[in-house]
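Provided herewith is a single structure, encoded as structure tokens, for subsequent inquiry.
Here the complex is missing a single protein chain, while all its other protein chains stay put.
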Amino acid sequence: MKVRVRYFALFREQTGCSAEAVEWPGGTAAELFQQMAAKHAGLTAEAAALVAVNDEMASWESTLSDGDEVLFFPPVAGG
Amino acid sequence: MKVRVRYFALFREQTGCSAEAVEWPGGTAAELFQQMAAKHAGLTAEAAALVAVNDEMASWESTLSDGDEVLFFPPVAGG
Amino acid sequence: MKFSVSDTPIDVAAARQAVADRSCGALVVFEGWIRDHNEGQEVERLEYEVYRPVAVKEGERIIDEAVERFGVSNALCIHREGLLELGEVAVLVCVSSPHRGEAFDACRYIIDQAKTRLPIWKKEHYVSGVSEWVNCEHCAAAGHAHGETPHD
Partner (left out) sequence: MKFSVSDTPIDVAAARQAVADRSCGALVVFEGWIRDHNEGQEVERLEYEVYRPVAVKEGERIIDEAVERFGVSNALCIHREGLLELGEVAVLVCVSSPHRGEAFDACRYIIDQAKTRLPIWKKEHYVSGVSEWVNCEHCAAAGHAHGETPHD
């Protein structure tokens, strides 16, 4: 299946990329992140990172669907 | 001994008086209030009333001295 | 002067500016406004009587306590006196601090204490033409020990 992945702030700098199309066998958001971390040497998992799918906050354990847009948010720091 | 008594807000309206000179045998602020309540029929004790002596907040149990200025504050309601 | 009494409208923007500080990341402000009703009666305007000598001294003490207890950087409180119209600011508290937790706690402490310790009384003038000295909500119940449970 195909998904679109977007990186923000620190993650964008670590991957050197703001968005990419990914073809993969499917799985959870956490599994997708692991696969992307294997691809981009600089991308490191953070306990406080968040994930959104199709502009809705999601759980790392949620299963992705074909065509999803997956947003990887490094630890947030508003305010 | 002689003290000066001042009444504020509701107490001033209940006694119809803002200040008076009082000659009495001495005692605590609470005792003075009781005596004034006996004199002014309208003056009623309130659990949340406060007392100050010579412009400092005081306890109802504090013993008064000759020449003190005693301020009777009905329940406060700032803000 | 950290605590002051004003017989003219409170300048909220100026007060906020007075506690601004580049080492601070947080400002918490409390404003008490004149509501259009209280305990079922329609309020037209309100009158505050303040006994300034004790109010100012005790007000400064409350602010000192808040600064010491919570470690905030700057704090001030201004209370109105005299006749106020609906919507006017009756009391203002501003607290600035490096972090927000202390600023919230100190601001709340100051207004809670101010409401129970300062010789300030309010008389509400109702639309009905009647006017009345207002006791704090909970004092109506006989024997209520003031100051134990601060409230509006």
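Labels A, B and C are assigned to the chains in the order they are written; within every chain, residues are numbered from 1.
Convention: a residue touches a chain if its C-beta (ideal position, glycine included) is under 8 Å from a C-beta of that chain, and two chains touch if they have at least 3 such contacts.
All values reported here derive from a predicted model rather than from experimental measurement.
Although it is left out of the displayed model, the omitted chain contacts the following shown chains in the full complex: A, C.
Shown as candidates are A:Val3, A:Ala29, A:Leu43 or A:Leu71; the residue that touches the absent chain is A:Leu71. One chain of the complex is left out; on chain C, the residues touching it are 12-13, 16, 20, 22-37, 86-87, 96, 98-101, 103-104, 107-108, 111, 151-152. Across the interface with the omitted chain, chain A contributes residues 8-10, 13, 46-48, 50, 52, 55-57, 71, 73-79.
Throughout what follows, only the chains that are shown with their structure count from here on.
When chain pairs are compared by their number of contacting C-beta pairs, B-C comes first. Remark: chain A and chain B have CA centroids separated by 72 Å (rounded to whole angstrom). In whole angstrom, the spacing between the mean C-alpha positions of chain A and chain C is 49.
Centroid to centroid, with C-alpha atoms defining each point, chain B and chain C lie 25 Å apart.
Across the assembly, chain C contributes no residue that touches 2 or more other chains.
Along chain B, no residue makes contact with two or more other chains.
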